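Of the protein chains in this complex, all but one are displayed in their positions.
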Amino acid sequence: MLRFSLQRVASALLTAFVVVSATFFIVRLVPGDPATAMAPPNARPAQIERVREYLGLDRPLHEQYALYLQRVAALDLGTSIRTNQPVLSDLTARIPASIELGAAAFVLEILIAIPIGILAAVRRGSRLDLLTRLTSSTVVGLPVFWVSLMFIWIFAFLMGLFPLGGRLDLQTDLESVTGFVLIDSLLAGRPDITLEGLHHLALPALALALPSIAFWTRLMRGSLLEVLGEEYVRTARAKGLKWRTVVMRHGVRNAMNPMVTVFGFELVALLTGALLVEIVFAWPGVGNYIFGSLQVRDYPVVQGSVIIIALLYVGVNSLVDIAQARLDPRVLASMQRRT
Amino acid sequence: MSSSSGTQDPDSTAAAVIVLTGARGRRMRGIGAIVRSSGTIQVGLVIVLTLLGLGLLAPFLTPYSPTQIDLANVLQPPSPAHLIGTDELGRDQLTRLLYGARVSMVMGFVGVFIAASIGAAIGLIAGYFAGILDDAVMRVMDAILAFPALLLALLVVSVVGPGLVQVLIAFGIAGVPFYARLMRTMVLSIRTREYVAAAEALGASPFRIIFLHILPNAMAPLIITTTLAMGLVIVGLASLGFIGLGAQPPTPEWGAMLSGSQARFFTAPWLLLSPGLAIVLAVLGYSLVGDGLRDALDPRLRYLRV
Partner (left out) sequence: MNEAAPLVQVTDLSTWFHTGSGVARAVDGVSFDIVGGQTVGLIGESGCGKSVTAMSITGLIDPPGRIEPGSSIRFAGQELVGAAEEKLRRIRGRQIGMVFQEPMSSLNPVYTVGSQIAEAVRAHQDVPRKEAMDRAVEMLRLVRIADPERRVRDYPHEMSGGMRQRVMIAIALACEPKLLIADEPTTALDVTIQAQIIALLAELRDRLDMSMLLITHDLGVVSQIADHVVVMYAGRVVEQGTTTEVLAAPQHPYTEALLKSIPGVATERGQPLPVIRGSVPSPFDWPAGCRFAPRCDYVFDRCAQEPGLMVVETGLSRCWLRDPDVARDRVVSGRP
């Protein structure tokens, strides 16, 4: 197990390296002048020169590469043209907002999709099952930004049940300790702000979660159905276990395995979805930041952010692999054989 | 074999399809039979082909031009003159939707087709000739796979600037590894079958073997993957269009038509609903076809998430 984990980490580092290098080469190999691209739109020649010097464009390629790698290793991702702050600190300031959104969406997904998926599988052929299958088939392909727009239109604009956007009402003042509204408000002894935060969080989290809920529900249902047809489930019943125990301990437990694999993809979906949802809901997270930077052609930000996110993704996928090996001993055996 | 392999796993995909396609490389049921057998596929095909048709025939279906600005008739609700109303520059919404179909459906289709072809070719060659070539190629593929498609598109755009073609190329690059891995797995499995060994023993050239024996067997999962990918590309295009990348104004694109001031949308709901419904419909159509094909060929492929 330990050896496998180390192997996975090493493999992840290798991929990370490839990713980072690829970014370097893409910028350099594309026609046009990278310095101009990296400088503000109406930069004076002196500014462009400074950027050129910073990027080391006048030095040989391998020196540039070394410089670049050094910077990345030191987490120096450049400076935002817009805010004049290091990209990294800009990102770190905004990450909690995105995490809060993503985490809320994830919790919603688990809480809704898994029970419904289980019920649909156990009551196969019932009306609940059919309804579940129909709705999930349609919902799963819905673009997340459109869902967000629709949600705002229906629930906020037309029905006035939810706020139109933002993390908190404009007048609300909250000192930022952890960056998480829900935690900070409790720390400040203001549960009313916590509620307000939840109120603002509800709609974007649900919009972000919706397509994934549909997907996970279908996956859970299908996976559980397949598992319930296995022989060891028959054995479990023959032992005289309660049906609920059979379903949960033998059925769901095994049905989860394929889902863990897809978990990595799920994170990507959450990531890219969050980006769009933040834009629609004016949610002050990383996504919104990248969007704003794109609009003013603040490319260093975009590049830096993309690298960070890609690296995060690689890291998470490795964790998922390790988790899956832990959950299913057979996977560990086959992976060990392969590597 | 059973539960734990029913996932994003080209190996089980390959195995499943091989079981069904029989020894001589002929599918056990012709395409016509498959389509006829599944209502899901039929409905999906109707949707997809209608939208494709509308996109291709757009110029003939509407008197307006999608870029025709009419500042006197800004933000008009649906009327006999403008069946889905006009947008903030007085352009006819229906016309823009139809031309948007060209962008999403037609261009999207072309993009995916090219990506699939390139990916399949890479996979075929890597799988057939194996060895160091295979290893090197697959490592590159895995590295690309490490990037979420949207992120890759963002990266590309941040460097080369926005535009429809740029975005399509970015999605293409992001998609190639999927097709390559799929093809490669199919090739590796089929290659070991007896009739391929027989052909090789008879001295058939690699090309002949690839085209006559391997390719027909590998088509099925490739088609399924491509179909499902189309849905994703349409959403991806729309998402990027929404952010302002992708197709640039004045080219109408469904996602781009949804970006901009939200307040305007809420007072002119026809502008909000129509492009959204178009996107949803297109995605639904492709999902139905893809899912239907997958169920028809082997329910075990159910967990293929592209």
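Which chain is which? They are A and B, in the order written, and residues in each are numbered from 1.
Methods note: a contact is a pair of C-beta atoms (placed from the backbone, for glycine too) under 8 Å apart; a residue touches a chain by one contact, two chains touch by 3 or more.
The structure presented is a predicted model; accordingly, all values stated were derived computationally and were not measured.
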Among the chains presented, those that the missing one touches:
A
Of A:70, A:178, A:235 or A:295, the residue that touches the missing chain is A:235
Suppose we count only contacts with the excluded chain; which residues of chain A make the list?
230-232, 234-243, 245, 249-250, 253-254, 257, 327-330, 333
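By our rule, only the chains that are shown with their structure count from here on.
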Distance between the CA centroids of chain A and chain B (whole Å) is 23
The answer for chain A against chain B in the complex is residues 15, 18-19, 22-23, 26-27, 30, 32, 34, 37, 137-138, 140-146, 149-150, 152-153, 157-158, 215, 219, 222-223, 226-227, 230, 254-255, 257-258, 261-262, 265, 268, 271-272, 275-276, 279-280, 290-291, 294-295, 299, 302-303, 306, 309-310, 313-314, 317, 328, 330-331
List of chain B residues in touch with chain A within their complex
2-4, 6-8, 139, 142-143, 146-148, 150-151, 154-160, 231, 235, 238-239, 242-245, 255, 258, 262, 265-266, 269, 272, 276, 279-280, 283-284, 286-288, 291, 302-303, 305
